[in-house]
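Yeah, one chain of the complex is gone here, protein chain that is, but the others are all in their spots.
And now, chain A:
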Amino acid sequence: MSSAPAIEAARLLDLYEQMAVIRRTEKAVYDLFLAGLVKGTTHLASGQEAIAVGASAALRPDDYVFATYRGHHHAMARGASPQACLAELMQKATGLCKAKGGSMHLTYAAGNMLGSYAIVGAHLPMAVGTAWSARLRGTEQVSVAFFGDGATNIGAFHEALNLAAVWKLPVIFVCENNLYMEYTPIGAVTAADHPAADRAPAYRLPAQVVDGNDVVAVHDAMAAAALRAREGEGPTVIEAETYRHYGHSRTDPATYRPAEEVERWLKHDPLDVARARLEALGVTPDAIGKVDDRASAQVAEAVAEAKAAPPADIAEAFTDVWADGGSAWRT
């Protein structure tokens, strides 16, 4: 694969800040959930920030992104504000989806982040479709589907890879392999060591396994895959190895994960990895600390704004079914 130009210190500091904001937003969601201000369920992406931020940094603003129910990081990496995301989770009228989507369906179409989907694997064919559309319209846009390791065992994954391969479409399949489905280790139920990357050759697709906790590694792999896609060379599979810091959802304590495994991964935190890279590029701990403080202040303000926002408008229950804005089913 062709190599991307190295990321400079200022750019990396910006990516670090994006990750820091996402990390703090996820922590806020966790706390708000415990406080009863976020209801239903949430699937936090703490620990997986580098995948969203590194990938987005390698994409054009008009490229298409699809995520799963664990998708807060992708919405924010594509430009959704922490307060709009938090407001959505807190059932506020100012929420990203007018409080009709919730945590599992964060969508930011203004950033071509075309949705978070909670039926495992369902969005992979959609990303094939947006890539097909880009081809038909001649726009050189790339489509990206982010999905979990668990999604590699569902039919839609295989149908999507095959169709994308035979039509040679500009789509990038990014598996966020966090080693677990809900509670079962992916290795226990998958006849492949690398659930996504090992399947790719069967569809004659190139695959790359990357350190999903290294924002630079993710960026570089994505940049190469996007270039390949834009040049008409077709799809790429990227398997980004990572780990979630919280349980699967809500307050799952994740006791099924061995302590030494958790410890090993916590030591390989994507923010620490980025910080080490920044320091190696000569950025001072002081400068990084300033960014951390700014991220904390931004998220604290976002929490306050979301809390103060008006509740969901009841009338919205009957809007947005049809393109005319309404929901009439009969005359």
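In this text, a contact is a pair of C-beta atoms (placed from the backbone, for glycine too) under 8 Å apart; a residue touches a chain by one contact, two chains touch by 3 or more; residues count from 1.
Here, contacts and distances are computed from a predicted model.
For the chain that's not shown, choose its UniProt protein name out of "CoA transferase", "Pyruvate dehydrogenase subunit beta", "(2Fe-2S)-binding protein" or "NADH-quinone oxidoreductase".
Per the UniProt record, the undisplayed chain of the complex is "Pyruvate dehydrogenase subunit beta".
Who touches the missing chain here, A:T41, A:Q91, A:N162 or A:S249?
The one listed residue touching the chain not shown is A:N162.
Can you tell me which of A:L44, A:A57, A:L86 or A:A122 touches the chain that was removed from the display?
Of all options in A:L44, A:A57, A:L86 or A:A122, contact with the hidden chain holds for A:A122.
Residues of chain A in contact with the chain that isn't shown?
Residues of chain A in contact with the hidden chain: 64, 66, 95-102, 105, 107-110, 114-115, 117, 119, 122-134, 136-137, 143, 155-156, 159-160, 162-163, 166-167, 316, 319-325, 327-331.
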